[in-house]
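Rather than the whole complex, this shows some of its chains in their spots.
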């Protein structure tokens, strides 16, 4: 078990080479893949907490996420063999007419750190593309971002397109500078995240329901 | 036909003040920018709503209401003049006809306020830079490029006297550099990609301005420096990182003046005081009155060297006292009145008020500190001591770090413990970068996933 604690530490410090090495060693030693994954997720959770408490900055968090991503690449084949499925598949994008990515990218990265499977559609994404991606990837979580007040209405369009399908259990979370809880209520989105950091908790809460 | 600055227009920090620029100029209705008065510069935008053919009537109604309201209040408060900035939203640049509908509404209202109330005003036209609408961005041709140039051309013909833009060349890589705390990526985005794009773009803008007898004003590294500032305010990235990025943005924004722009630099270019020291052109600045658009750690200090004083952008929503743009107009006018009272009393008094603006903010945040007038002159000096944007960027970045390190050492600036290690990290990064920008470019091209940016659009071969 000792090496899994170390794996947690390497994820926390963002040490890619040691994290990947240790993941391979753990697999070779016959550790249960889910146990290895849990050790990584604990590390990312600590990193997320530290960020929330203003102890570290985004770059430190991204470095940890990058270490986790590389270690996951090693772990994944073994995980999949055990029948493992990611907690959720999320589709994320900035709505049509809008060009802003930073917020969306941060959420995308943090969701990956929380071991969601994330499909990032980029910016200026039309409603049809969201719907198609939900179908294609069996997504249960959708993240919509808009930074312009003039593209907020495009969120409504996406919501309408999603609700027009017979998706079961698809939850939509929206965010971006001009967005409010009121607006989320108004267009029928399931949740609103005030910033990237709170998007993980918000998503987990949604998926738990 | 571009200038390369090798000396400073203002090398004495006590001469770097609000209201006076060594190279002032006069607008059609008599406002003299940088000539002894600070003017309010108002910018406003739509409340949440769609912009499409079917809503253009409503859009026009909003703009008519906004411009009428702000000019009425400016006349009532007897403002000596008003600069109006029209920063378009993407569909208005994509469809220049829509943009022009609004331009004409603004110009008509400004003409009427001049005729009726004697209110002087001028329009700064800022088409938003749509070129990143496609990814990777296509910087030198295509519908977005053409729509933007058409809008510049037609608005200048219609009467817009100042042409500006928040250009985005290099942003497609710079965003990630910010979130990764990657100083090399930031310098590459700003001084290699950004500077190359600006040279291409501003050569065109200056040509358009000349054709219509109007002024190419200036650019801003908004999507770079202000994104960094906002991320730092949200505690996402270190403040010292954002401060150094700000210093480097000056290298990029300078390119507009090298191509023939004459100011005032765009409001949200917090790097403008550095550029004022280099070029001597008037500059627009924004600070506490721009908190409607973003918070900042230099609400007063930003006024230290301004020639117009702006609110950045406010939406047309109703507040208890009236529409929000009119609120901004009133606030700007009072801030300007205070500066103009000091200007009326002479250089000693101007310096006193300027130093109070500076003392209000400089010790609390590194982003504020490096924009102290004395630091701006030092940074300006660092920039002009080098021959290319890339070498200037590295040098000004190191200079900024030195300034911050020194300020922290002599306790004139408070830096938190978790900020401090970043000074060394950034120094190391900059020092280890290749001396030749082409070497760096090839490195970046080799290690960046294809499709993130198009080297050829920046005159780079891969």
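Think of it as A and B in the order they're written, each chain with its own count starting at 1.
Criterion: contacts are C-beta pairs under 8 Å (C-beta built on N, C-alpha and C of every residue); 3 or more make two chains touch, one makes a residue touch a chain.
A quick note: this is a predicted structure, and the numbers were derived from the prediction, not measured.
Just one chain of each kind is rendered; the file's full complex, by chain label, has copy numbers A x2, B x2.
To be clear about the criterion, only the chains that are shown with their structure count from here on.
Inter-chain spacing, taken between the CA centroids of subunit A and subunit B, is 34 Å. Contact residues on subunit A toward subunit B in their complex (touch as defined above): 54-60, 62-63, 97-99, 101-102, 105-106, 122-124, 148-150, 152-154, 178, 183, 195-196.
Only residues 45-51, 89-91, 132-133, 135, 175-176, 178-182, 227, 231, 234-238, 315, 418 of subunit B touch subunit A when the two sit together in their complex.
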